[in-house]
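Left out: one protein chain. Kept in place: all the others.
After this line comes chain A, so read on.
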Amino acid sequence: TMARVLVGVKRVIDYAVKIRVKPDKSGVVTEGVKHSMNPFDEIAVEEAIRLKEKKFATEVIAVTCGPTQSQETLRTALAMGADRGIHVEIPADDYVKTGPLQISKIFAKLAEQEKANLIILGKQAIDGDNNQTAQMTAAVLDWAQGTFASELKLEGEKLTVVREVDGGLETIDLKMPAVVSADLRLNEPRYATLPNIMKAKKKKVAKLTAKDLGVDLASSIEILEVADPPQRLAGIKVENTEELVGKLKEAGLV
């Protein structure tokens, strides 16, 4: 049996952009700022497409959740080679309060609906840095999970994942269906070539709402404030160890 793969992609502020906090501290400035696909999601899409090219998967479905602009990210995924897209539309006001818990429920419902047996996500989004969605999705579905994947091998019902963990590399065998989260060294994503960008325009993109999937977007988390990290103060130079000790004592540190 071949896999039907669901890949989650998120539209985030481009990682090269210098982030600016809004004056009212309610969040970061997104107006007129360059956005692109979350880098780890790109790696996830690339892996899914490679599985299809190697004939281990029959179909790659790209999914994104968010307001209208999120569709741009779907187009990129389709241009890379995903077969079709699903946009779960969440209005901007609700989207601010949406996090891994809600997204994981959406992915779970979609996986059931689309009869997918493999979900590949980026390990974390570079804006939230939560690193929770893949794990929560697996929990909701009660599926096996292989997170921080730096290598993926599919053989029939068995999925072998090499994980990057603190102590080094861990290899685990999972029984499908499974959720995998992609880490940096899993692969090098391809460029979307112009002929494929053209082909992508004809690929189907379905639009849904969370309500259509019966998912409640209510969140028990409220963002109180977003602030810059404290400015790093300049250090001072001292002439010798005596002066160093003196300064440390002055500061009450010894």
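Annotations
In this text, a residue touches a chain if its C-beta (ideal position, glycine included) is under 8 Å from a C-beta of that chain, and two chains touch if they have at least 3 such contacts; residues count from 1.
What we mean here is this: contacts and distances are computed from a predicted model.
Chain not shown in the complex: UniProt lists it as "D-2-hydroxyglutarate dehydrogenase, mitochondrial", one of "D-2-hydroxyglutarate dehydrogenase, mitochondrial", "DNA primase", "Checkpoint protein" or "F-ATPase gamma subunit". The chain omitted from view is touched by exactly one of A:G167, A:P195 or A:P230, namely A:P195. Taking the complete complex into account, A:V17 is the one of A:V17, A:A139, A:M176 or A:V205 that touches the chain left out. As for the chain not pictured, it touches chain A at residues 14-18, 32, 34, 36-37, 39, 76, 190-195, 197-198.
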